[in-house]
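One protein chain is absent from this view; the other protein chains keep their places.
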Amino acid sequence: MKGWAKLKKYVVADLSTEPPESFSLGNWEADGAARAENTPVIDALPHVPPLLDGEGNPLRLQDKLEENISWLKKHFSYPQNSGLIFHSISLGKHSRPVIVVYLDSLIEWQHLSRTVITPLLEADLPDESRLEISDMASSVFTNGQMESSCFMGDIANAIVIGSAVVIIDGVDSAGILDVEGMEKRALEAPKTENVVLGSQVGFTEDIRTNISLIRRRLSTPDLIVESGVIGSLSRTRISFAYLKSIANEELVNEVRRRIASIRIDYIGDSGMVEQLIEDHPNSIYPGILSTERPDRVAAQLADGFVGILVDNSPFALIVPAQFPLFLQTAEDSYLRWHYSTFLRIVRSVGFFMSLYLPSLYVAIANYHHEMIPTTLVLAIAGTRESVPLPVSAEAFLLESMFELIREAGVRIPSVIGPTIGIVGALILGQAAVQANIVSPIIVIVTSATALASYTIPNYNMQFTTRILRFVYLACASFLGLVGVILLSIMLWTYWMAGNRFGVPSLSPLAPRRPTRDTLIRAPLQKQVKRPISVHPKDMNKIPDEQNGNDSMESGPAKGGESS
Amino acid sequence: MNTHRIGVRETASIGIIFIIAKIFLPFQRSLAEIGGTAAWIIALIAAMLCPLTWWSIRGVLRHASGGSTLIEATEEIWGPWLGTIWNLVYFTFFFTITFLVLREFSELLASDILPRTPMNIIMIAMLIPIAVVAYAGLEAIGRFCWSAAGLIVASVVIVLMGGLMTHFEPDALLPFWGTGRSQVLSLGLVKSSLFSEMLVFGFLLPRLRKTSQWPKAAWWCMSVSAFTIFITTFVYLFVFPYPTAIRLNVPMFELSRLVIFGRWIQRLESVFLISWLICAVVKLAIGLYCSAATLSQMMKLPKVQPVIFPLALLVYACSILPGSEMEAVLWDGQYLRTYGSLVSIGIPMLTWLLGMIKSKLKGQQT
Partner (left out) sequence: MRRFLRAMLALPMVGLPLLSGCWDRLDPENMAFIMAVGVDPGPSSNFIYTFAVAMPKSSNAAAGGDSSGGSQEQIVDVFSQEASNLTAALMASQSYVARRLTLIHSKVFVLGESLARKGVMPVLGEVVRNDEFRRTVNVITTKGRADTFIHSIKPTMEKDINLWFELELDPHNIGAVTPHHSRFHDFIVDMEQPGTGATTILSAARPDIERGKARIADEDSDKKASQPIEGDQYAGTLHRSGETPIDFFGSAVYRGERMVGFLTAYETIMMNMLRGEFEKTTLEFRDPSDEKLTLSIIMSAQKKPDMDIKRNKDEIEVSFKVRMEGDLIGSFSKLDYTLPQNQKKLETSVEEQLRDRTSKILDKTMHQWSTDCFHIGNHVRATFPTLQDWYAFKWRDHIKETKYRLDIRFQMRRHGDQVGPAVEGDKMNLK
C-alpha cells in the first residue's frame, strides 16, 4: 500500500543504517566523507546522444554523396518536411559535387552565401584528388568557423540547430558551419523586475545573447560557462555559469549532477528546469531564484552562487537561493545604504503583511476584541450590523474575488486594462459595501494586503504568500491568534528545516551567520566578506593588493569552510 | 544516526527557551507563596546552583567516548542495567515536564483566551505543531529557537517595563527576608529545580562543532535564563505587592493585562500571547524531542523520528490525567519542582564521580 509506506516513517522505527541522502555544503554532517564516495562525480553536462546503427556503433558518413543525401532525406522525412534545402554546388575545376544542406527557416541567407556558398564557388583548391575537409577550413571557409564531423548524428543535429552542412563527394567528413539567423528579440527592459536606478536590460530568449550579457559584466577568464543539452525532444541548450575561483566545487558538482540527471522529453522554459532540479518539489516555498536581470545574476555569481541559463527562456535561475534573496532587488546595491535599508524594511513589512494581514484581522475581530480600541470596535460593530456574512466568510469572499481579478488582469487586452482596475475596485469593492454585502473595513484590509504582496520582488514568492494567506485565514477563523501562531510555527519550522542545494533555506538568518546584507545593508566599504552560507572558496570581497589581477593563479588557498 | 552540527547561538537559544518557558506558568506565584517578599532571593539562589548541572554534564561527557550524548554516556559508565534505570529516570523527567507543561498551558488558554473551546481541541491543536517541530530534528529546533529567543526575551522585558510604568509599589521587596531567613535559604536550594531543564545540554553538547564552544553556549544560556527568571520575579513583586502576589493565577499574563500607557496602548495581552505561545510550543517540542531521544538512545535506535508520534499520543493521554488545573499545578510544584534537582544535579554528579573513579582505575591499570 503506497499510503502505508508514506505513513510508515512516522510510526515504525527505522533500523537501517544507511547514510542519509541529503546534500549539504559546509560538511556539517560528520560523516559527509562517507557519502561523497557513494555518488559518482559527473564531469560534464549531457549532450545530444549520438545516432547508433544496428550494432551500436555510431553512424558514419558514407563515401558516396547520393547515399548520404538519401539517408538525410529519409531521416528528415523530405519532401514531407518542408524547409530542408539541398543546395548543390560544383567544386573546383573538376566539378566535384558538393551538397550544402540546411534548414531554411533557421539560417540567414546573406550569412550563408557569404560564408559558405560564395567561398565554395570561388574555391581554388590546390590538390583536388586528396581533399580533406580540414584543409578547406583554413583555405576556403575563411569567413566562418568550421567544424568537421564524420558522424551522421552530429550532422543531423547540426542541421536542426541552424548550421549549414557541407558534404563533399568522396570525403569522409562533412564540414559544419554556423549560419544561424533566427529572428531574435532585441534587448529590452525586463518585464517583471523594474528598477529605477540601474540598467534597463533584461535577458532575451537566445541563450547566446544571455551568456554575452553575463560575460560583459564579469569580464574575467575565471567565469566558466558550461553548456549542454537537455530534453530528448526539445534538445534545449542549457548552460550554467560560475566563477572558478570563488564558487564552491561541491556546489558546482551538485548542480552539474542534477542537471545531468534530468530525464524529460520537452523543456519549455527555465521554470521546468527549476522544478526538475529542486530539492523539495512538494514544498510551497520556492528554493531557486529566477530572475530576468543580468546584473542580478552577475552580482550573485560574484558572491559564489551558480547561475543557470536555459535557451528560449528569458529567466535565469540562481542556485542556491535563501529567503533573504527573495526580498532583495538588484537596485539595493546601487542605492546608498540608507535608502536601500529603508526599501528592504518596507519590503519585509510588505511580505509579512501580505502573508498575515487578513488572518490577523479575522483573528482579532473574532476572538480578541479587547485589542481593538473601543471607538473602532464600536464602529466595526455598527457597520457590520447590516452585513449578513460573518467576518471570516467576508474575508474569504473578498480574497477569492481579488484572486479572480488578479488572474483576469493578466489576460485583459491592454486596451481595457486600466478600466479593470476601476471596475474591480469600484464596483466590486465600493458597491459591495453599499449593498451591505461586506463591511468597509474588510475592503481596506484586502486592498492593503494586495498592495503589500506587490512589494515582493519575486514572482514565485508572491504565489507563496497568496496561497498561504488562505491557509492562515482558515486557521484564524478556527482558533484565532492561537491558530495563526500554531500554524506559523509549523510552516516556518518546515521551511527552516529544509535545505536547498545544501544551504539552509533561511540562512543567514536561521543558522546565524555574520552578515551585513540582509535587512540592514551595510555601506559597501564594510561589506568585506562574501556570504558564508554558500561556502565560497574565497571569503574576501576586497582584492589583495599584492596579487592584483592574478589572484586566481597564485592566490592564497582560503579554506572552503570557516566556522 | 545523523549527527548534524549546530552552532553556539542555537544551542544557547534552545537551552534558554527550554528553561524560561516556565515564566508563563504560575511559578512566580508559587515562589511568592513560599518566600513572600523574598521570592527573588529564592530565584537568585536557584540560579547560583544552576552551574552544578552544567559542570556535572560536562564531566559525564568527558569521561565517556567522544560524541556520545548524556544517555549513552550514562549507560556506558554505569553499565547496562543500572545505566538503563538512570536513563529511565531521565526519560520520566523529560516526559513529565512535557505533559505537565502542556496541561498547564492549555489550562491557561482555556480559561482566559479561548474559554469555550473544549480542552482536548486545544491540546491537540498544540500537540500537532509540537510533534511537527520535534520531528524536524534538533537543527530545525535550533534554527527556530535562535529566531524566536530574541523575540521572547524582548517581549518579556517590554511587559515588565510596561507593568512598572503602570504600577510601582515603593519598597515592595521589604521586609527583606520575607517569610523568614532559614525558610528562604532552604527553599532556594530546593527550588534549584527551576533550572533543571539544563539537562537538555546533555543532548546538545555533543552536537557542537568544537569542545571549546561548550562553555560559551552553556554560560550564555545560564546567564540569560537566570536573568529572565530573576527579573520577572523581581518586577512581579513590585507591580503586584506581597499579599496580592500570592493570589493571582498566572502572573505574567496578569502583568500583560495590566499594561496601560495612555489611551492607545492598553489591552494588549494578546500581542504578548504570541511570543509566549511560541515559547511554550518550542519548549514542549524540545521536551518531546528529549524524551524521544532518551527513549531511542536507550533502545539503541538509529533515528529519533519514529518514536515521536507514539510519544506524542502518550503525552496527550497523560496530560488528561490531572483532574483539574489545581491538580496539575500541584503535581508541578510539589513533585516535579521539588525532586527535579535530584534528577538534574544528583544523577549527573553521581555519574561524573563514577566516571572519574573508573577512568582513574583504568589509568592505573594501563
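The chains carry the letters A and B, assigned in the order they are written, with residues numbered from 1 in each.
In the analysis below, a contact is a pair of C-beta atoms (placed from the backbone, for glycine too) under 8 Å apart; a residue touches a chain by one contact, two chains touch by 3 or more.
All of these numbers come straight from a predicted model, not from anything done at the bench.
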Selected from A:283, A:436, A:460 or A:527 as touching the chain missing from the view: A:436
Selected residue (touches chain absent from view) among A:268, A:382 or A:409: A:382
Sole residue of A:69, A:391, A:445 or A:461 that reaches the chain not shown, by the stated touch rule: A:391
Omitted-chain contact residue, chosen from B:11, B:37, B:69 or B:232: B:37
Contacts of subunit B with the absent chain, listed as residue ranges: 36-37, 111-112, 114-118, 121, 124, 166-167, 169-172, 174-181, 240-244, 254, 257-258, 260, 263, 266-267
For subunit A, the residues touching the chain missing from this view: 3, 365-367, 369-370, 372-375, 377-387, 390-392, 433-434, 436, 440, 477-480
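Here, only the chains that are shown with their structure count from here on.
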List of subunit B residues in touch with subunit A within their complex: 2-7, 9-10, 67, 109, 113-114, 117, 122, 125-126, 128-129, 132-133, 135-137, 139-144, 146-147, 209-210, 263-264, 267-271, 273-274, 277-278, 281-282, 296, 299, 301-303, 305-310
Contact set on subunit A toward subunit B in their complex: 9-17, 20, 28-31, 364, 367-368, 370-371, 373, 479-483, 485-487, 489-490, 492-494, 496-497, 504, 506, 509-512, 563
